[in-house]
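A single protein chain has been omitted from the complex, and every remaining protein chain is retained in its original position.
The block that comes next holds chain A.
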Amino acid sequence: MTEPVVSLEDAGLRYGETHVLHDLTFSMSEGDIVTVIGPNGAGKTSLIKLILGIEKPSSGHVRQRAGTRVGYVPQRMTLQPTLPLTVGRFLGLAGGDPSAIEAALARTGVAQLADESVHHLSGGEFQRVLLARAILRRPQLLVLDEPAQGLDVNGQSALYELIRSLRDELNCAVLTVSHDLHVVMASTDTVLCLNGHICCRGQPEQISQDPAFTQLFGENLANTLAVYHHHHNHSHDVHGETVP
């Protein structure tokens, strides 16, 4: 068995006296798509910082396989308007020749924006530019923090669809943090429900019936999600039995 791209072993993170995360154990290999969900303050962004190596765990271990190339799409990037920057130049700063930059932009569907100022992009366009920049490095691990924030439902589905196909192409592990439960449930392999620790994990349909999930997100939402997800995976016959 090959070494996972990233693995956490009883990892915890503490700022002063505040325990943000504790007892996290999980690992990701090439091709895995894991989505982290959880309420505000659950430590989602802290988990990303641990995985990226920006923060060191205060207990336990976080290991990235040696030489792992990481692509990172940060949340809500605020760009200084005083700093003039074109999309092409922004990607150039990540390294890579002009043809690779062009290809990456084309792959995420924003090739026409290469000479545009980054300050003139819409939220959705900027997310795609960030994604292009991340895949330019041909990552083995792709980490996305709230990538679909501010997009409408169609935009969200399209973005997750794109992420999925990029995973197939690059064979990378994909870790996404998200609030958008509906879309997440339809487009991920594993859901990791976080609230300081890992409450529950599993495939979307299992998760939506897990008592811990119900407790965290409320019964109504959990039910809607369960129904929503059934709709995508199997049908019910006239007697209410599931059929594939």
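Rule of thumb we're sticking to: a contact is a pair of C-beta atoms (placed from the backbone, for glycine too) under 8 Å apart; a residue touches a chain by one contact, two chains touch by 3 or more; residues count from 1.
As a convention for this text, contacts and distances are computed from a predicted model.
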| item | value |
| --- | --- |
| Protein name, per the UniProt record, of whichever chain is missing from view ("Proteasome subunit alpha", "Beta-lysine 5,6-aminomutase beta subunit", "High-affinity zinc uptake system membrane protein ZnuB" or "Fe-S cluster assembly sulfur transfer protein SufU") | "High-affinity zinc uptake system membrane protein ZnuB" |
| Full-complex contact with the absent chain, from A:Leu52, A:Ile135 or A:Cys199 | A:Leu52 |
| Which of A:Thr18, A:Gln80 or A:Ser99 contacts the chain that the document leaves out | A:Gln80 |
| Contacts of chain A with the absent chain, listed as residue ranges | 49, 52-54, 70, 72, 74, 77, 79-80, 82-86, 89-90, 93-94, 117, 137, 143 |
